[in-house]
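Have a look at this one before I ask anything.
Here the complex is missing a single protein chain, while all its other protein chains stay put.
Should a chain be cited, it is by its letter among A and B, assigned in written order, with residues numbered from 1 in that chain.
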Amino acid sequence: MFENWIKAGAVALAITGAGSAQATEEFIVMQSTTSTQNSGLLDHILPAFTAESGIEVRVVAVGTGQAIKNAMNGDGDVLLVHAKAAEEKFVAEGWGVQRFDVMYNDFVLVGPAADPAGIKGGEDVVAAMSMIATAGVPFASRGDDSGTHKAELSHWKSAGVDVAAASGGWYRETGSGMGATLNLAAGMGAYALTDRATWIAFANKGDLEIMVEGDTRLFNQYGVILVNPEKHHGVKAEAGQRFIDWLIGSDGQAAIASYTLDGEQLFFPNAN
Amino acid sequence: MQNFAHEMQVAFALILAGDSELLGIVALSLRVSLFAVLFAALIGMPLGAALAVGRFPGRRALAVLVNALMGLPPVVVGLLVYLMLSRSGPLGVLQLLYTPTAMIIAQVVLVTPIIAALTRQVIEMLDAEYAEQMRSLGLSRLATVPVLLWDGRVALLTALLAGFGRAIAEVGAVIIVGGNINHVTRVMTTTIALETSKGNLALALALGTVLIAIAVTVNAMVSLLGQRAEAQEDVRHA
């Protein structure tokens, strides 16, 4: 009987092994954010690059903070994130070669249709967030050191709100990705700051709606950086640079501009 | 919140259609976890047997440690394996991070203590019964071990299935060391996490259903084997 099990196991292994055999083509690892992946942008643009170059881009999608740390450990060849200050520090400290602007999207402040803080239709994000704090109504924060989280914190600072004091009260830090945070906001009727791309692609909105948009302070710049091969010898500098050149070149920029969801363009290329 | 019944409908439609993306993910999950259990068994069974029949200093402490490691949080294991395999880690040159191999390694770390602890339990119980008889027949302690392993085969298979259940359902470790890369390291649990974060509850639920089906199958096998083993046990003591 035992022998039969072993045989069955061997057969199962052979099947699963054959079913998922990987092509041994060249690839690079890109540390990026959940917003680029969850919005579907990368699925849209990467096949074009792979078709042209033969290089597969393997995406590890985590928060900007974690993506940068992973890249500092050398666990990636290219970094595509959205936290300009942190990116510039990354390059200044020698972890990255050079930073290039790639594209921007924008953040939107979303909240329950009932709008208990009364901020709907406003165009001043700082004023709106200060009203949320005054009303003491639930706000769901990423709380994960991501680009979105960093942007959100800067608005609280401008509004003069000490969210650390409110943590656990009306200010809820999920410590999770954008999607998990939106799931939570939808579930408990909380306000949240999200990038528009994730928002549009997000399928479980519940009764959440956009409250505030269009403020220039809500613009969200993405940058791409080649991880410094002098810090980590395993970095595939040539293939990585080739991808960056493509991304900020005319083909890549056009591919970004052509991505729409529900008829809306999500990312706006702005490489120099 | 979307309509739950509708989500379930979409989920089953995906499963029944045999969506190739879905099948690839399921296949990778099975491949990673089966290999993990195989390697964990190769380490855990001899270790468990040694803990059961061996007489060496520190045996008790080691047994306690192995029992404690059964409850290792997957995320911690993921982090440890990540730190080992990271390019800046001691094993970075192997370039295993973000590969199925890395996921297998993490799951081996998770599953080995389970298999070792259960093996120890099975072998210890069997040894209590067999020891005198084996000694009477002139077998050394070492020579007894294969006999115990073979005669404990049904219970040991249960231990393997328990290990497989833990491996296939685990997400915390594989998402860190695998990176959840599409078509490379994306398995059922990490896809469920991803699709949930995208609000795609249908696909998440479809995969969850497959996962539950596998879990139920595994448990049914465990319980069937258990019944069979009991039926084979001394009828005269019934």
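Observations on the model:
Here, contacts are C-beta pairs under 8 Å (C-beta built on N, C-alpha and C of every residue); 3 or more make two chains touch, one makes a residue touch a chain.
The working rule: contacts and distances are computed from a predicted model.
Comparing "Tryptophan synthase alpha chain", "3-oxoacyl-ACP reductase", "Cation/acetate symporter ActP" or "ATP-binding cassette domain-containing protein" against the UniProt entry of the hidden chain yields the protein name "ATP-binding cassette domain-containing protein". Taking every chain of the complex into account, the omitted one touches B.
Interface note: of B:82, B:98 or B:130, the residue touching the hidden chain in the full complex is B:130.
Seen from subunit B, the chain kept out of the figure touches residues 129-130, 132-133, 135-138, 147, 151-152, 154, 232-236.
Following the convention adopted for this analysis, only the chains that are shown with their structure count from here on.
Computed centre separation for the pair subunit A/subunit B is 32 angstrom, with centres defined by C-alpha atoms. Taken in their complex, subunit A has these residues touching subunit B: 2, 5, 9, 12-13, 15-17, 19-20, 22, 29, 34, 38, 43, 58-61, 70, 72-75, 176-180, 182-183, 186-187, 201-206, 232, 234-235.
Note for the complex: subunit B touches subunit A at residues 1-2, 23-24, 27-28, 30-31, 34-35, 38, 82, 86-89, 92-93, 95, 97-98, 153, 157, 179-182, 184, 194, 196-201.
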